[in-house]
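Please find one structure pasted underneath; my questions will follow.
Selected chains only, in their assembly positions.
We just call them A and B in the order they show up, numbering each chain from 1.
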Amino acid sequence: MAGNSFGKIFKLTTFGESHGVAIGGIIDGCPAGLKLDLESIQNDLDRRRPGQSAIVTQRKEPDTVEFYSGIFEGVTTGTPIGFAIKNANQKSKDYSHIKDAYRPSHADYTYDEKYGVRDYRGGGRSSARETACRVVAGAIAKQVLSDLKFNAYVSAVGEIELHKKLHEIDFSETEKNPVRCPDAETAAKMESFIKEVRGDGDTVGGVVSCVIKNVPKGLGEPVFDKLHAELGKAMLSINAVKGFEYGSGFEGTKMRGSDHNDHFNTDGSTKTNLSGGIQGGISNGMDIYFKVAFKPVATLMQKQTTINAAGEEVEMQGKGRHDPCVVPRAVPIVEAMAALVIADYFLQNKASKI
Amino acid sequence: MAGNSFGKIFKLTTFGESHGVAIGGIIDGCPAGLKLDLESIQNDLDRRRPGQSAIVTQRKEPDTVEFYSGIFEGVTTGTPIGFAIKNANQKSKDYSHIKDAYRPSHADYTYDEKYGVRDYRGGGRSSARETACRVVAGAIAKQVLSDLKFNAYVSAVGEIELHKKLHEIDFSETEKNPVRCPDAETAAKMESFIKEVRGDGDTVGGVVSCVIKNVPKGLGEPVFDKLHAELGKAMLSINAVKGFEYGSGFEGTKMRGSDHNDHFNTDGSTKTNLSGGIQGGISNGMDIYFKVAFKPVATLMQKQTTINAAGEEVEMQGKGRHDPCVVPRAVPIVEAMAALVIADYFLQNKASKI
């Protein structure tokens, strides 16, 4: 069933396979009258782009977005914004090794079981290439929410964690290194570990954290559409994500209520914000912060034994250029999905009042 | 904006405040011709009910569900199933202490900011009482999915964790103790810890895990509506939940791809199932398993300083009978939400084929 749309009011629908003609999407419900900064959209795309640094895949995809509609003389008109990103690589590769075998921990097997047919080239629709469209829409959502600041960053690569309290982090450091960890020393360790892993033909997982600042109070819709529930869904919908927690998260389960409760300041803010900026599913104006767990990339530059559609054992090895660790490129994707969620609730909230 | 519905095809919409006339809901899209086992529905409600054991709230709510429609001579007709659960407590209590103050880490403040008005009695709509409606619908969803088995259980209370591998767990043990931990020894420790915490007028968090067995292959809809994304949203929408992970979860981020990849058996099953039964957002027929983090209950039987709507500091103390730890009663809620998600995707999947 149709599952390629996200959002109710600020609504993104995407299309496209990794090695088809193009990927793209439609943003429906973007308010009229917004003067778009196209450069900042392309900038977010460039943060996600392959080949941007030595520790990510070296594939060549320029990822230039073309807008087809919804913008007139640089201003949104309230009509749907159609866009496409042409696939540079669409005809070049040899995918016979995938055509005849299911890659372990990929979506090859399940797509075949579900649809009975699949575009096997580069993972087809299950490729993370699709997230470029999310970045385009998220960059526009950020412009709808010009007062807010979305700060995603890498907080762990494998067992190497950033050990800083939230208030100690200087988010202007994030983009200064290829790992996107806002601490030069930790970033250097992560970078050298990623290189080591790549040298082994292996991959490793990691964690992307995000802090959203200046969120208006009152966003979020009880009961099922709690703000953090939709944020969680948004993050879990990103390729390779295995977990989501916000505020005190899993650690908070170990605490007692007397330590965990956030006591109020007289202006309605709280002293501790273990709630993570959301109470009862509704934003309270404090920073929203959360963590997103990414598994190690499944495509290895090592020989693996697997099966083909006939159920026979076959050997395979990753070809081409793949990411040894996905989190550096996932940072703008996490921000984009967060911006989509908040923009949607921001507009929903206007509809709650007479 | 309307946010009280869950599901696209098997769709639950709920209503009701903690101390209003009744809570209830409408299940729209339940297939026709299902002979309903009403006893098993009430049984799940009883597993969630207050007063069921010494370690949960001692409030008296019989929680008897009345069905108004959609069932004829014991069989579903395909028309919407309306139901209600009357509130036994609706007039009895004194809520002046809440009326005039915002309880810390509750939804009082955010509801007021969002709506400008709230039913303060017992938390109103933000009360976990609403989850009884989810249990009703989930119990029916389980019957739609009669081949599947939903096994939720308590895997942690505070720092006390169940240390068993999934295959070592005997799920028939879960209901044999009031904590709902499928290991008598660990359960006893948890129980005594909950009592200790309660004795302090305090509360504690915990973790509910869930294993779903016999899931058909092919459920889940890429891209945004991945099966685990919707499961995550479902769990995060439950009161007090702070995190969700499935398969290898946050631990998996520390692994290398060569250890993390699930290698195939020749029948399409995998040897390790770190994927948690879902690949590329689509079920692969293996067990789906996940964890849900619950924060400590915010209502304490201790004096706390807080603020009122005028921004003045006031003192307050929890009244009445509250849960010292929510996870034992959350077990059937987690199962219910899981069943709602799977039933919806099960029906969606039928629509993917000509």
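By definition in this document, contacts are C-beta pairs under 8 Å (C-beta built on N, C-alpha and C of every residue); 3 or more make two chains touch, one makes a residue touch a chain.
Computed from a predicted model, the values in this text were never measured in an experiment.
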Oligomeric state of the whole complex, in copies, if 2 are shown: 4
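The rule is short, and it goes like this: only the chains that are shown with their structure count from here on.
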Residues of chain A touching chain B in the complex: 1-6, 8-9, 14, 102, 104-107, 109-111, 113-115, 125-126, 130, 156, 158-159, 197, 200, 202-207, 217-218, 220-226, 228-230, 232-234, 236-237, 242-250, 252-258, 260-268, 270, 274-276, 278-285, 291, 293-300, 302, 304-307, 311-313, 348-349, 351-352
